[in-house]
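Pasting in a structure now, in structure tokens, and then I'll have a few things to ask.
The other protein chains are all here in position, but one chain of the complex has been omitted.
Labels for the chains are A and B, by order of writing; each one numbers its residues from 1.
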């Protein structure tokens, strides 16, 4: 038996109807899911505005004495360890346990796993105890969780780890295997994004390289992906893929609106603006993905 | 005797000359009041920039060992419990007590009161111990404080609680009664805003519904309202009403500058920009209120 538990083993063997990206988007806008975020203080404002932009409603709380009540009234829990501390780790544990018992959607964003022992250990512990439905990170972070080791250049992926056209087959197998082992949807984001459960892998080619010059697009995506999974509980892999396509496409649309003299700060605003204005039709037409 | 103390009972029985909204604005720009903020990390940057935009000067500190000194050199204290924790609650208590003893203006923003026991209890305790001059929240939060219970959908007001044209008379009575009981100016913000002391209630109809799609307009308003009350100490209800009109009008002006493709992130910037550019004449002409 895996260290990652076996709660959802039977579910993942049940095949299901695919839900379109546009249907996933519409479900979020119709349901306005309330998302509890325990996230870093660097990008927290952008996460809140990105959640509002996609049609969800954010609440932030990281005090151990507060999170039980707060996560109880929410639909999903987004745990991001980007500026973890002893207090917030305790809050993540309490909220994770409560959200799990209520069968809320839990997403784990293991920011900087591999860069410090505390981050690696916290992420691995949360995988075991909170058993997240979704894990989203860059390739270095996900490899750290999967292999118990890895290299990370700070909070960015190590170039040696990149998903490329050349290693794509191997990476698709890797991510499906890790999804099977964790019973979670795994999202690896980078130049090529992979979103997979045990059976299905979306290979997504939206986005712009300039997005790496803004802090927080990954954190925003984790918040949005939580909301998408909450609003589409029977189709989590489709929902997370829709969120990843949404974020990448917003990066493309935002970039197309950049003017002479604009830089990364304006780009940040334009991306959130594009999420705000995204509709199902635009997402369907702009999404670039294949399913493997 | 009320649990909220009776410090200002005599003051509130003294009638005073009304001060115009424009005069209140000008006083802030002339005095540059220094405001100590113990506020949440989600919207803290916007609060700081909104305070600068309105002509005040912000300082943030939430460490118990630091706040006594910091609040001493300030003119007012803005307490916002949006991401409270054990440490910051202790800091709120120390700063609140010190500010009260110095007769500084204190504003309490009870973010999420009703959503968790910790938030409700912290807000109620601070009402008793810091005896705020101003309490600003949405209707769900204020009802929680007034009635000791309430429903809150996360940090947003519950729809069932909204102030409407139909229940306006009853709500005006409610807010005046709560103001009398607390000896504070009470500001309830929503589609219709109410700002009242025991005798006077401003009913304000500025603002745009799209403001709810940005995180932090309420937090910004609390910071600004603190500055307005500090700069207009003899006219706190007029000053807070001016701040509420300012925020709503900035929302209208900001919206009028939105262009094709803009969304909530750009709207955030445009609102703070409009606060920055607001002058007394524009505020006087654009404010939509009646006094009851």
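Quick note on the criterion: a contact is a pair of C-beta atoms (placed from the backbone, for glycine too) under 8 Å apart; a residue touches a chain by one contact, two chains touch by 3 or more.
Source: prediction; values computed, not measured.
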Touch criterion as defined above, residue of A:115, A:130 or A:244 at the omitted chain = A:115
Specify the residue from the set A:22, A:82 or A:254 that touches the hidden chain.
-> A:82
Which of these touches the unseen chain: B:22, B:58, B:76 or B:190?
-> B:58
When the complex is taken as a whole, what residues of chain A touch the one chain not shown?
-> 40-43, 45-46, 82-86, 112, 115-119, 153-156, 213-216, 261-266, 268-269
Residues of chain B in contact with the chain not shown = 34, 41, 44-45, 48-49, 52-53, 57-63, 65-66, 69-70, 73-74, 87, 253, 257, 268-277
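Here is the rule we use: only the chains that are shown with their structure count from here on.
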Since chain A and chain B share one sequence, what rotation angle in degrees maps the C-alpha trace of one onto the other, as a multiple of 5?
-> 120
Chain A and chain B: spacing of chain centres that average the CA atoms, whole Å | 35
